[in-house]
Every structure is written in structure tokens, then in C-alpha cells.
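Got a structure for you, written out below as C-alpha cells; questions coming shortly.
With one protein chain withheld, the remaining protein chains of the complex are depicted in position.
Note that the chains are named A and B in the order they appear, and that numbering of residues resets to 1 at the start of each chain.
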Amino acid sequence: MNKPWFAVRKELSSRRRTFLAVMSFVFPLLVWSLVSYVPFIWHPQVEIIEPGEVDYFRTGMLVDRSIFEQELETLRAEGRELPTGTRTNPVYLPAPHEVARALYTAFSTEPQRRNENWLHESLANSIQVIFWGFFLSSLIGVPLGILAGTYVAVSRLTEPFVEFFRYLPAPAFGALAVAILGIHDAPKIAIIFIGTFFQQVLVVANTTRKLDPSLLEAAMTLGARNGGLLFKVVIPGIASDLYRDMRILLGWAWTYLIVAEMIGASSGITWFITQQARYKNFDNVFAAILIIGIIGLTTDLILAWLGRRLFPWQRAARA
Amino acid sequence: MHKPLKQLFGALAGIAMLGMSAPALSEPLKIGYSDWPGWVAWEVAIENEWFEEEGVDVQFEWFDYVASMDAFAAGQLDAVAMTNGDALVTGATGARNVMIIINDYSNGNDMIIAQRGIDSVADLKGKTIGVEIGFVSHLLLLNALEKNGMSESDVELVNVPTNETPQVLASGNVDAIVAWQPSSGQALNLVPGSTAIYSSADEPGLIYDVLAVSPTSLSANREAWIKVARVWYRVVDYIQDPATRAEAVSIMASRVGIPPADYEAFIEGTKILTREEAMEFFNKGDGFSSLYGSSKIADDFNVANDVYTDPQPVDDYIDASITGAL
Partner (left out) sequence: MTYLDLPSYRDQSPEVADRFRRLKERPVILEVKGLTKTFDTAQGPVTALEDINFCTHQREFVCVIGPSGCGKSTLVRTLAGLEDYTSGEVLLDGRPVHGPGPDRGMVFQGYTLFPWRTVKKNVMFGLELAGRGRTTAEEEAMQWIDLVGLTKFANSYPHQLSGGMKQRVAIARALANQPRILLMDEPFGALDAQTRAKMQGYLLEIWKNIDVTIVFITHDLEEAIFLADRILVLKAHPGEVQELIEVPVPQPRNASQFLSPEFLATKRRLEELIHPPGEETEEGINGDRLNMVRMVPVNAKVESVF
């Protein structure tokens, strides 16, 4: 227990690791709570309780503190009825309990209209869009990336164009995607695909190139030729790095969801966010953002756990 | 689980047949609608299953406004809810359409909102105004300036996406903004002391909200579109009948996900038209009290602002016979 907490590149005990992992969430939550509940930290606005004799104040209106105080001065000088109000944060930053309540209501409120989705159905729809976009991208992108990383000819033939295309903003293809693929999930899947695919090819090609060339040489002296090298050395050799790449790329795919769900018929969790933000229901917005964060983190933890089982030889190598 | 994939491959295979955008008769009529009270009102009919009762097969698709026009332009929809001005823009850029139902005109939802201290349009002289150039809000601004003996050169315009106007006004970088609901309402709430110095209520008929149908679908499914119009006026009655209004508002509010009480304000600024009122506006005439006249003004505005280059044959865009057939 007397070991130092800060030692360059030294492992901590598992108790300390768990503690710090929990703290990494407690800390931001604490900051958020402080900013939300302790008035003198931020609270740059005043919520009007009684408008007094200020002509344009209304009960429940939010005004900047400076304006409120200025009006207070004026009215006091004139000896008229003063407005009252409490300090508050802008609507853009709801307090933790408001978000928690929104999170609960979001899942517990039955849809009011016949063809409206439950939140978890919207969520399932979004996850499906991500899944298919990512799956189709990987179906082509991973083999292409591996070939480009293995054969210079394939690399020369594909990578210059891919390098070019990856700078093109995927959302710009929204209208085209709708024209070709209709208005439902297909164009959204296409946007995720475009957003993922080109990065994927390059990342996979680079990972493939990082494979220790001496393993290829060793395999050749053991009798491996083209196909054997590819399937018995290159692919198993990069599998664990590839898996890690895919985890990172999956995260990127999520970032394209918000633009994907803006095109075509509106659906999904990020559309819910856009819509709620338009009407300034920021507790719902934050709740939905939290849900995405939780899904992302959970997926990643599951994939990491699965990865340790899939690639047992990696374990000691990392420790 | 396989549906999206099948859809994607199916759609890919369908690229070859893109030219044939006219849907087969057995297909439902696909209608795109978005977040504007006069269009959200369709939700009342959907929820009450009036289309089934009327015996017309329609499929409503909920969109972001711009995305809905994109989808219509791409031939993915039979009809779309837009403003008369945007109907011309959509038509001029390739997707010809015919306005068959006038849902409403904006009656105050579109506003010019000025900082405290600016009390009239006349005060705007020499001021900076945030507006989405080329959109209906821009048209509203020009109308207001004109009425006060000014033109665009008397003010300085800053191009701002409409949904960002509240923040821009709050930043103090502009003296006024032009926006429609819900952005206009937010701006009033966000900037203390700001007031609406001009609104679409001052010029009823500046902006009509309509259902625009592709000419192909209209000629192929004329009877079906008449049924759609019949359902629409059932909706109008339902909203205007005090006995059912609360029910209607609550259905509409749930579509956009806000409390019904809050939604009342948005309906306030929208003049939803009865059939008789609508037929009035379908009469040919100049000025804003006719859909023809209003559209002509919008056409001039669009050409003047380089939204498109050639004036549109406004008469071809309007077909009163569907509403008239009821």
C-alpha cells in the first residue's frame, strides 16, 4: 500500500485500478453536480419568479444576470415594484437529476401515437443501421485492406483513390443516397458505409503492413507460398490488431449516425436528439446522449472481453 | 433483421429503373411531411385511421423539412408538404409538382425579432439583420422593408441558418433576426426584451403551406388524391371543433415531442384554412390574397435572389380542381 500512485509505466494493484476507473466517472459527475447545484459557481442566468414592474419580464423566463441586476437598479431608483428570481444555469445544461428523470421517463412512457416507436425501438433501429453499415463496409473493406497491405499492386491501384475519397464528407452524399436507395434505412446505412469504408481500407492496410516481415520470411523458408502466406501468416498474424482497429472504427461509425439519421425519413436515436434540441428539451437530449455513451462503452467492454478470449496469446504480450 | 440489407440490395438493383419513377397503382401514395403545425395536423388523420376509413392507401413519412424536399426531388415520394415558394424552387430545380391542397398560411409564426430598443420596422434602417437568405424568412423581410419604404440596400444582411437565429440574436452580433417557429419563439425567450416587430400576421398569405403532388401521380391517382383532400378537411373540422380541439392538439404535440400546452402557441400562429377559405385563395388574382399572386411574388423573389434563373409558369403549379371536387 506504500507503493507510489504515480510511477512512470508501473502497473497499479487491481484494487487501485478499479478505484481509479470508478473515479474517472465520479469526477465528471461531481463537476457536473457542483456546477448544477451550487449557485455561485456558474449560474449565469436568473429565472424570473415575479416579473415586478419590468414590462418584458415573464414568470419562468431566463435572463442574463447582468440584465436582471440592471433592471433591478433602475426600478429601485424609481421606487417601483422589484422583480424576483433565482439564479440558474442556461437551458443547455440540465442538472443531473433532470437528466436522470428524463432517462427514466424516456423508457417508461408509452408511445402516445399509434405508429410511434418506444425509445428502445428507436434505439434498436439505430443500432441496426450502424450494424449493417459497419458490416457491409467490413465485408469489402477488410479484405481489400488486407490485400492492399500485402500486395503493392493492390495498394497502388486502390489507395490513391481511397485517400482522396476519405476526405469527402460522407453527409454530402445524403441526397444521392436517398435518390438511389429510397428514404428508409438503406440510405442511412449507405452514409455509415461511406463514412467507415474508406478509413477502414487505409487502417487495415496499414495494420497489415505492420506485420513483422521476418514472420513472412520464416514462413517462406518453411514452404509457404502466396496463398499460404496470406491465409496462414498474414491474416492470423494481424487478426488481433485488426480486431482492435475494428473496435475503434466502430466508434467512428457511431459518429456518422447523427448525419445518417438526418437524411431520408426521420428515425432513430440521434433524430430524437436533434428534434428535442430544436424544442430546447435538453434534459431529453442529455439522456439520449448518455444512452449512446452507455451503449458505446458497453459494446467496447464486451468486445474487449471477447478479444481476450479470441486472442489468448496477446495477454502476456500486453501486460 | 434482414430487411435493411434486402432493401439496400433491392434498391441497388433498382438503380437501373430510376427513370421510371411513377409508382405502380398498387403502391401506397407516399407523402412526406415535416415539423410545421399545418402539416403536423395530418397526424390527426393518421392516428384516427381516417385514410383507411376513406379507402385510400397512403403512407406518411416523417422528415426533416429540407430532407423531405430532397426525397421528393429524388422521386422517392408522390407528394410533399412545402411552402408555395419552395414548391417553385423544387420545381425549377427539376421536380415539377402541383399544389392541390392549401393547408394554411402563416399567421404570425414567421417573425422579424429585434433587440430591445428597436420597436418598428422603420427603426431597422442601417441595422444588421440575421436571416437565411433565399428562404421564406428573407421574403418576409423584404415585404416588411418594402411596406416601410425601404429596400434590401437600407439594411445589412447576415446569412444565418434559421435554426441558429436565436443564438445569433442572443450573441448581440445582429440587431434583428428573421425566423419561423419554433426558432422565433425561442429567440423571444432567449433574448430578454426582444420583440416581434413584424410577422406573417401583418401580411397574411405571404407564405402558404401546401401539399404538392408530382404531376405523374396526380394524373394516375386523381381519385385517390380527392380522397386525401376529403380526409384533410375532416382534420380541419376536428381541429376547429372546440369539442375535439384538445384531442387534436395533443396528437400534434406528441408528434414533435413537446407538451400540448406549449404546442398551442405554434398553432396560434398558423391559420389553418377551411375548404371555403381555401377555395377563396385558389381564385386567380394579384397580391397575397391569392395563391397565384403570392406564388408570383415568390417567383419574382426567387429569380431576383438567384435561387433559380428562369421565371416559373406559376399557373401550372396550381390545381384547384382537387379541392374544388369535394
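The criterion applied here is as follows: contacts are C-beta pairs under 8 Å (C-beta built on N, C-alpha and C of every residue); 3 or more make two chains touch, one makes a residue touch a chain.
Everything numeric here is computed off the predicted structure, so don't read it as measured data.
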**Q.** Chain not shown, its touching partners among those shown
**A.** A
(Q) I'm checking contacts with the chain that's been left out. Which of A:Ala219, A:Ile258, A:Ala277 or A:Ile292 qualifies? (A) A:Ala219
Q.
One chain isn't shown here. Among A:Gly60, A:Pro111, A:Pro236 or A:Gly251, which residue touches it?
A. A:Pro236
(Q) Considering the whole complex, not just the chains shown, which residues of chain A touch the missing one? (A) 212, 214-215, 217-224, 228, 232-233, 236-237, 239-240, 311-313, 316-317
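As a convention for this text, only the chains that are shown with their structure count from here on.
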Q | Residue ranges of chain B in contact with chain A within the complex | A | 1, 3-5, 7-8, 11-12, 15, 18, 30, 32, 35, 43, 46-47, 49, 61-64, 67, 70-71, 73-77, 116, 163, 182, 186, 189-190, 192-193, 195, 250-251, 254-258, 262
Q: Sort out for me which residues of chain A touch chain B in the complex.
A: 56-57, 61-64, 67, 112-116, 128-129, 132, 136, 174-175, 178-186, 189-190, 262-267, 272, 274-276, 278-281, 284
